[in-house]
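What you see is the complex with one protein chain gone and the rest in place.
After this line comes subunit A, so read on.
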């Protein structure tokens, strides 16, 4: 560790603080807002404070349709179904992307030749999703998949497959072949090597790739907006509808929903943090 000068240290911490402020202030503002009564978050209140003066769970009750207070608007639906829709579509979309992506990545990493197929997969992401959404809408309508969580899960799986594939391919490429050869030379079949040796050693890689893919799916707005209408709208789409002509944007309700929406990625992140920090220790290899 080299000795840094005092001005450099000041500059370093100032930069860190600035970066933290940019990311944390809106998040904390949202968290604070979620617990404020209407008078404190509406423009009419006009007295914006950092801490809620009269903390309340009213915003949460409101979006779940159990509010008894004076929020004027009546919601035509509650947040329960959108949360379920988001969970189902994001989880199954991630499962599709991860299982297909991992299998494809393993095959191409071990037995593939050339760069055409991997590049073809990544170029799926080179144009904006809007460019293909109209044909996708037509196809999904034809297949009867519009406004269903399974229809969303399928398109999520397809859209995030390139990410799952490329992340896993990099990890497979980095894994030394000797480890698999060591099992193969003992008479282990290729399938068994994959299931018993490769996949278990890849657990950290699988966990971090899955988290990345899940966050992409979880935070999608555009695709869900176009492919759902009423029954299976997701959290972001539902959140956009939280407004009324009388009060304008329902910031308190949005903040409460936002706080709920932040829970799954954070919980997943904490759950796999051990893997993320430790990284991959392939066979304790000394290269």
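Everything that follows uses one rule, which is that a contact is a pair of C-beta atoms (placed from the backbone, for glycine too) under 8 Å apart; a residue touches a chain by one contact, two chains touch by 3 or more; residues count from 1.
We adopt the following convention: contacts and distances are computed from a predicted model.
Participant: Quick one: the chain not pictured, UniProt calls it what, "Tryptophan synthase beta chain", "Carbohydrate ABC transporter ATP-binding protein (CUT1 family)", "Sulfate transport system permease protein CysW" or "Aspartate carbamoyltransferase"?
Facilitator: Matching "Tryptophan synthase beta chain", "Carbohydrate ABC transporter ATP-binding protein (CUT1 family)", "Sulfate transport system permease protein CysW" or "Aspartate carbamoyltransferase" to the record, the invisible chain is "Carbohydrate ABC transporter ATP-binding protein (CUT1 family)".
Participant: So one chain is hidden, and I want to know which residue out of A:12, A:203 or A:274 touches that hidden chain in the complete assembly.
Facilitator: Looking across A:12, A:203 or A:274, the contact with the absent chain belongs to A:203.
Participant: Can you say which of A:183, A:237 or A:257 touches the chain missing from this structure?
Facilitator: With A:183, A:237 or A:257 as choices, the missing chain is touched by A:183.
Participant: What subunit A residues would touch the chain not displayed?
Facilitator: That gives, for subunit A, the contact residues 176, 178-179, 181-189, 192, 197, 200-201, 203, 281-287.
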